[in-house]
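With one protein chain withheld, the remaining protein chains of the complex are depicted in position.
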Amino acid sequence: MNDKIIDAIRQKVAKEPYARKMGLRLLGLKPGYALVEMDLKDDMANIFDVTHGGAIFSLIDEAFETSCNAHGTVAVALNMTVTFHRSPTKGGVLRAESKEIHRSSKTATYEIKVTEGENILIASCQALAYRKKEKLPFL
Amino acid sequence: MNDKIIDAIRQKVAKEPYARKMGLRLLGLKPGYALVEMDLKDDMANIFDVTHGGAIFSLIDEAFETSCNAHGTVAVALNMTVTFHRSPTKGGVLRAESKEIHRSSKTATYEIKVTEGENILIASCQALAYRKKEKLPFL
Amino acid sequence: MNDKIIDAIRQKVAKEPYARKMGLRLLGLKPGYALVEMDLKDDMANIFDVTHGGAIFSLIDEAFETSCNAHGTVAVALNMTVTFHRSPTKGGVLRAESKEIHRSSKTATYEIKVTEGENILIASCQALAYRKKEKLPFL
Partner (left out) sequence: MNDKIIDAIRQKVAKEPYARKMGLRLLGLKPGYALVEMDLKDDMANIFDVTHGGAIFSLIDEAFETSCNAHGTVAVALNMTVTFHRSPTKGGVLRAESKEIHRSSKTATYEIKVTEGENILIASCQALAYRKKEKLPFL
């Protein structure tokens, strides 16, 4: 059963419009866990010519969304808290790793770390999802 | 002096790569305040065919970034907490309004609300910026 | 019906062990709104001889708890984000005001401000509650 869910999410992400727009690549996925990668492009620069917080958050949210839905039932974001530690290197590659730290029938909580290179911490997120009863609609 | 700062930020945003990528329009700006608008496009859809949290956060972050830098000195995001209330209407228009609720010499705090239509609340954010001493580099 | 709920919560708070321990006074209460007051006492000092964050949060949480339960059904805290703006004056009086900014059948969101004196902002909180179906057990 797990494999079917994981495969279905992987296929969905491969065709996800926003993942394509941002260049998000789902590298790892299992129930309660995801690893997503993104290349930093010129079109992600803000008014100070560093990576826009929106781009970094997009990467975080993709890892969150996939990790919490990998249990096979629909989970939606309730709350996300992000602390930005440093600006990433221009032209670099970022990874977001989402790990489930708690799950009940109604909610689940994740810690998501964004790193570049040899584990340099760029941003940290604590995220809370609401878990619905219904199965993923695309299974 | 204020007018010069506001004009400089407006010009920077008009050319900001990420603002162009996401279609972010700066409608209102003064020290500690910003109003930014974004059209929801097909390429912002997530795996459930609703707007990706990353797109909504990008709008929030643009309002945050411009409102806290409109004092004329460089401010950087430390922490942002977002609560998602409901998915926005497909093809709709979102607005993010950032209001400063506190400012000291070192930090400043903002409440940012995302709405659509007649003030329907989509997301709420509390955001904390670190205020540097240096003037905006593009003044 | 509202009056009965408000009265029941007021009576519960008057006897609440933790409210007594901290000296929390419920000044105002209606569905989605609460105002709570606390005197700063010597036994609330931390290692720097300023008010402990735990005491300030206790005041915030009392305002949150009462405001979200004043709808008459049980609501429990899911997530609370607090930004501390400044240390309160020693021996002063703090007030926390909780205002509901969004409510659905499942969740509700509040903004809570802690002030002293003539509206000097001490701390700001964004708080998310999960709303159960069951009525308050003490009605």
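Going in written order, the chains are labelled A, B and C, and every chain counts its residues from 1.
One rule holds in what follows: a contact is a pair of C-beta atoms (placed from the backbone, for glycine too) under 8 Å apart; a residue touches a chain by one contact, two chains touch by 3 or more.
Because the structure is predicted, anything quoted here is derived from the model rather than measured.
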Chains in view touching the one left out = A, B, C
Touching the absent chain when the full complex is considered, from B:38, B:75, B:112 or B:128 = B:128
Sole contact to the chain not displayed, among C:13, C:34 or C:94 = C:13
Hidden partner chain, residues of chain B it touches = 78-79, 81, 106-107, 128, 130
Hidden partner chain, residues of chain C it touches | 9, 12-13, 16-18, 20-22, 42-48, 52-55, 57-62, 64-66, 69, 74, 76-84, 137-138
Absent-chain interface residues of chain A come out as 79, 81, 83, 85-86, 101-102, 104, 109, 111, 113, 121, 124-126, 128
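Following the convention adopted for this analysis, only the chains that are shown with their structure count from here on.
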Note whether the interface between chain A and chain B is symmetric in residue numbering, meaning over half of all numbers used appear on both sides, and answer same or different.
-> same
For chain B placed onto chain C, the superposition rotation in degrees, Cα atoms, nearest 5 = 180
Roughly how far is chain A from chain C, going centre to centre by Cα mean, in whole Å?
-> 33
Using mean CA coordinates as chain centres, what's the chain B-chain C distance in Å?
-> 29
Where the centres are mean C-alpha positions, what is the separation of chain A from chain B, in Å?
-> 21
Name the residues of chain A that each touch 2 or more other chains.
-> 78-79, 81
